[in-house]
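Got a structure for you, written out below as structure tokens; questions coming shortly.
One protein chain is absent from this view; the other protein chains keep their places.
To keep things simple, chains are lettered A and B as they appear, and every chain counts its residues starting from 1.
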Amino acid sequence: MRAADFRSPAIGPHSLEHEARLARLWETSPGLKGFLGTVDHKQIGIRYIVTAFIFLALGGIEALLMRLQLAGPNLSLLTPEQYNELFSTHGMTMIFLYAAPILSGFSNYLWPLLLGSRDMAFPRLNALSYWIYLASGIFLYVGFLTGNGPNDGWFNYVPYAARDYNPGLNEDFYSLGMVFLGISTTVGAANFIVTALRARAPGLSLNRLPILVWGTLTASAANLVVVPAVSLAFFMLWLDRQFGTHFFDPAGGGQPLLWQHLFWIFGHPWVYAIVLPAMGMVSQGLPVFCRRPLVGYGSVALSTVATMVLGFGVWVHHMFATGLPGLGLSFFSGASIAIVFPSAVAVFAWLATIWLGRPVITTAFLYFSSMILMFVIGGVSGFMTASVPVDWQLTDTYFVVAHIHYVLIGINVFPVLGAVYYWFPKMTGRMMDERLGRWNFWLTLIGFNLAFLPMHLTGLLGMPRRIYTYPEGMGWDSLNMITTIGSFVLAAGVLLFIFNVLKSLRSGAVADTNPWDAPTLEWSVPSPPPPYNFAVIPTVASRYPLWEGRLGGTGAVSSLDRGMLLESGKETIATSSMDAMPEMIVEMPHDTSAPFVLTIGTALLFIGLLVKTWTLAALGLILLAAAILAWLWPRRELREREARS
Amino acid sequence: MIDAAVGQGDRAMDDALQGRSSVLAQPRDLPVGPIGRSGLGLWGVGTLIATEAALFAYLLFAYYYTGAAAPQGWLLEPHPTLRLALPNTIILLVSSGFAWYGETGVLRQRRYRALVGFGLTFVLGTLFAVIQGFEWQQRPFSLGDSSYASLYYITTGLHIAHVLIGLLVLAAIFLWTALDYFSPRRRLSVSAGVIYWHFVDIIWLFIFTTYYITPYLGFGR
Partner (left out) sequence: MSAAPLSYLSAAGQRAATILPLTWFTLIVSIVVCLIIAALLWIGIRRARVGGGAAETRSVPVEAGADGGRWISIGLLISAVPLLATLIWTMVAIAATSGPPAHPAVTLDVTGHQWWWEIRYDASQPDQSFETANEIHIPVGLPVLIRLHGADVIHSFWVPALTGKTDTIPGQTNFSWIEARHPGRYRGQCSEFCGFQHAHMGLEVVAQPQADFDRWRAAQLLPARAPQTAAEQRGLAVVEYRCGLCHEVRGTQAGALAAPDLTHLMSRRTLAAGLLPNTPGNLVGWIENAQDIKPGSLMPNQALSGEQLSDVQAYLESLQ
């Protein structure tokens, strides 16, 4: 019996009429309505990427100002207050508003294409996570631009962040802004998890998951459970500041160290969350230019997960100097040393891929392969801080500043730049200029290492981090000058990159479907992909569907040109978590302004809380509740469809 | 256009996954949209519960961490009275039972029963919130008195916030049931809402144990 509630989806080939039908169903409507209401993961992904790059540029400008101040001893370009707000805002921007969102942007854009799906599991939630990210980013920057930026570093230790020592609105902007931003991260993570587990093409079983997906999936799972720790901490800080609670106030029986625990329970996994997806990009892109599959796919996937599991157990290594008992120190020291193993797996897998493949040098390849060395440098300096007694000397010096920049620039920015060179043709239909790319690569590589490799030595010579100036005769003068010069070379490299993007966008060579002859599903659809991604849902028979027949093996062939048509509505397929058997036809939502309205409501709520105008907060809350209700309103037609059958 | 007959899908797919033959197969009849409890929405609720459970875990961590490091006298009520809290806990548990009862009403297409179930859940949930209000009034300390007081109010306060959200959800489910939106097949919203309500109850048990029972067991004394 075939009820309207059940259907066996028709299977067929591509056809022009079919694609036209799908285009009508999936296209975002034009104009402002479409702009505010789109749920297309590709548009949202590109918005994420562009916004994150704008924040990267802002954070970079802040860094250059600081480098001018530190270029020599006893300079007074910046006041201590300006310097403190600059370094705090720089950290906040790079870590929260660039590093994670840029990866979310790539994953948003790429996942459904990698997974053979027509969109994410929850397209509206996807739109929401972007709007909230944008709104909270603006919220935080309004603080900075009105002289109320964070001024206690990105990890914002109490009691300095408490009202007694920090009476301005600075920390209120930061606290509320971080709770605000946490909403975006959380709903984004939920969406990634459900998408990875349920919205894949038939046959794309877990062991065939593109390696990039493993990275973001693991990071998302971690974010889901650690973001509440930091949201709670910031919320409690705001209460301490504005309502006289005593969570962190020793005078009222509170614990300053509670802040550090809550922050680093979040903060350490977060560091992995902003590198694992980027490592996934390298694992995804590097083998294409080595003309062979990634060595040790299973080990790399497993080590990704293992890194995160261990990553939950090492937060205390940020607190070795806080006077914890020796036994605790030994445990966390051991765990922090052990975490080197899963990280090393990826390094050896990449090296083996290069050695056992036939590398082709392109700009993307240069970024991906040079990242391996940056990763190792950032890794070994991290390993040094894992040894408690050594850390007692290293911590809070420029050694750690060098370390975190090798992690964040080496393991995040380099893969991201490589990823732009690699996926730009897919996103825009045009190739990036390779000649400019070489200049761009060498400038960033040399600038970055010139700035940050000597900084290790600055740290070993004892320069504490977060000082706005330093006296002569400490042995740091020339090192700091070198770092400042390097930072400007790096900035020139980034400028050249932006120039290349803009130029290639206008006049780059036209890209065909699969310019790099890469193996995964996103390269089976046109560049740029149509709004519905896949005209027919592919059925996948191997890890590398577009390289089948060239790798030897069983001879099973994926079906990319024939498959489920799913054209009777805005539909895609949901599959089982492990084996990716088709389980359900999902009816996808159309454009809706609910996420945007919800964001406006949430923004009003946070502005109301910031200025303590409760009517504004209540108004925001009502708008928020109304948007959620409209969003979740059950679809009556489901019931009617059933009644008809 | 149809390649293979309905019903052969499973075997063909299995074969394909083992790399023996053509990988493309005609799937069997698939549900269109959420059926029963199976729908992506419920996975979404699962992730929501995971992140909310983590939030409360951190709240309790904050309590135990601060309490363990605190000097004697940190508990402002070394023997917290259970006069309101215990009955209130029972009220909340019973409300969960009614929520379940209401859901079975939807499952068995007995709308009246469903409405009674959800209605009573709503009433008991409201009662819980009101009694919690009295409970707050009767505490001999206020928000700003000490870290203990702050933790007590933020934990119970965030829980009440979740109860209020749950009440909104219940009201919506009540309304939608009254409008006859649901059937045993098409009821994902009902199941999701009821699961959320159960979750709010379970969280309360942890909070109740922490703030009202562990002092009797000697924590923080």
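Observations on the structure shown:
One rule holds in what follows: contacts are C-beta pairs under 8 Å (C-beta built on N, C-alpha and C of every residue); 3 or more make two chains touch, one makes a residue touch a chain.
Predicted model, so just to flag it, every value in this text is computed and none were measured.
Across the entire complex, contacts from the unshown chain go to A. Interface note for the absent chain: among A:144, A:173 or A:476, the touching residue is A:476.
Although one chain is not drawn, the whole complex shows that of A:12, A:37, A:143 or A:293 it is A:293 that touches it. Contact with the omitted chain, checked across A:550, A:612 or A:636, is made by A:550. Note that of A:334, A:429 or A:589, the residue touching the chain absent from this view is A:334. Where subunit A meets the omitted chain, the residues involved are 79-81, 84, 152-153, 157-160, 164-165, 250-251, 254-257, 288-289, 291-293, 295-296, 299, 321-323, 326, 329-330, 333-334, 337-338, 340-341, 344-345, 347-349, 351-362, 369-370, 372-373, 376-377, 380-381, 383-384, 387-397, 425, 431, 434, 460-471, 473-476, 511, 515-517, 519, 547, 550-553.
One rule holds in what follows: only the chains that are shown with their structure count from here on.
We define each chain's centre as the mean of its Cα atoms; on that basis subunit A and subunit B are separated by 30 Å. If you check the complex, the residues on subunit B that touch subunit A are 1-4, 6, 9-10, 13, 16-17, 19-20, 22-35, 38-40, 43-44, 47-48, 50-52, 54-55, 58-59, 61-62, 65-66, 69-70, 74, 143-151, 153-154, 168, 172, 176, 180-183, 185-186, 189. Only residues 2, 4-12, 121-122, 125, 186, 189-190, 193-194, 197-199, 202-203, 205, 224-229, 231-232, 236, 239-240, 243-247, 249, 252-255, 258, 261-262, 265, 539-541, 553-559, 562-565, 571, 573-574, 579, 581-587, 625, 629, 632, 634-636, 638-639, 642 of subunit A touch subunit B when the two sit together in their complex.
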